[in-house]
Every structure is written in C-alpha cells, then in structure tokens.
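Right, one structure below, let's go through it.
With one protein chain removed, the remaining protein chains of the complex are shown where they sit.
So, subunit A:
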Amino acid sequence: MSIQQTLPLPGVAPERTGSYRTDHLLVADMVAPGSRVLDVGCGDGELLELLESRGIDGRGIELSREGVNRCVAKGLAVVQGDADTDLVNYPDDAFDYVILSQTLQATRQPRAVLENLLRIGHRGIVSFPNFGFWKMRLQLLIGGHMPRTENLPATWYDTANIHFCTIKDFVQLCNEINVKMERAVALDLYGRPVPLNLPWWVWNMFGEQGVFLLSRGGGK
C-alpha cells in the first residue's frame, strides 16, 4: 500500500516505521513503556519485535510451528500454543497487556478468548478485520458471494477466519461481558485512522479494521 500513513512513534527511527504494519504501530502506541506484554497469535513476531525495540518485555503464543520457529530464531520468547485451549493455563494478572492482533476471528470461542485476555492481562488490545466495511457489504449485496479483500484473500472454504464480526458486533460483545473500551480506532482501507469525531456507523462502514484498547469494566 503506497499511501500507507506512518504514525509518529517515539523511539523508532522514522525510516523504520514504514516497514511496520499500521495496525502494529497503532497497537504498539497503546502499550505503556516498560510493561509486560503477551501477544496471542503473534505470527512471525513482527509486532513483538517492534515492542521489544521499544523496551517492552514481550512474550508470544503462536499456533503454527513455522511461525513459532521463525520467532524463536529471532530471539523472541514465543511458545507454540492455541489461544482457544492454552490461555486457561496462564495465571490471573500475569501481564500488563494481552494483545490479540488479527487473531480473534480465527478462534473457535472468541468470547471465552476475550474473557481470558482480560483475566490474564490488566488490559487487552484487540484488532480485527471489520466485516461491516463497505466493500464487504457491497460484495455480498451486489456480488452475492462471500467477500474477499486484499487483506483477507482466502476463499470461504479454506479460510482460517471462522468468526468474522463487525465493529458494531464487537462493541456489543464488549458491553455484554462488561469490558470497558478505553480507546477505539478504526483504520480505513489505506491504514489511515477514520476521524474520531465521526459517528459509530461511519466507523462500521468505512473502517477496514478496528483496534481497541480494553480494560475490565467495573461492577457486575
């Protein structure tokens, strides 16, 4: 994406920010320096590397053996595991932040995973592709088939993403399980933040993905 906007990042040289994904930069910006972070579904460790370059103590879980091995080969502390089954093995309050970057839609039990996220970490950071994005809607409405985009090129029969949701759906789930949204950002197709002053339905329509900083809600 040539017009990808790079966000100002303290501690990272400007010429380097271009090589990181915008959602990773956004997530990294939400993490306070010096904190302990668990990245669930860390892939090949791109986000963890960014976090560690900023002095954050990062750990990762990754399902694919290839991903894990690439991470360990980079010197990252990553273990092979499954978000659906292995998060229960982590004790309460083990991390300052638990990150779920583009992984929620691939879990079997998104609700349970989200609950575990905020049990293990004081805060959770979740990013996911928005199925309410206008291009998705248009493909289903006009084309009559399951949407495919540049960022989600897989066909319906071989995709790992089994639980798609819209930004609106996610907000609703957070409310249901008493999770507080401290910060919410929607990124458009070019990775640019959708202006904050616009109403939710605009986000849900023009946000290609959503990035949320979550904490445990009070009460209940």
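Rule of thumb we're sticking to: a contact is a pair of C-beta atoms (placed from the backbone, for glycine too) under 8 Å apart; a residue touches a chain by one contact, two chains touch by 3 or more; residues count from 1.
We take it that contacts and distances are computed from a predicted model.
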Query - Candidate names "Spermidine/putrescine ABC transporter permease", "Cytochrome C oxidase assembly protein", "Homoserine O-acetyltransferase" or "Iron complex transport system ATP-binding protein"; UniProt protein name, chain not shown - result: "Homoserine O-acetyltransferase"
Query raised in the report: Of the listed residues A:M30, A:V72, A:A112 or A:M181, which contacts the missing chain in the full complex?
Result: A:V72
Query raised in the report: For the full complex, which residue in A:N89, A:T155 or A:N197 touches the chain that was left out?
Result: A:N89
Query - Residues of subunit A (touch criterion as defined above) contacting the omitted chain - result: 36, 57, 59, 65, 68-69, 71-81, 86, 89-91, 94
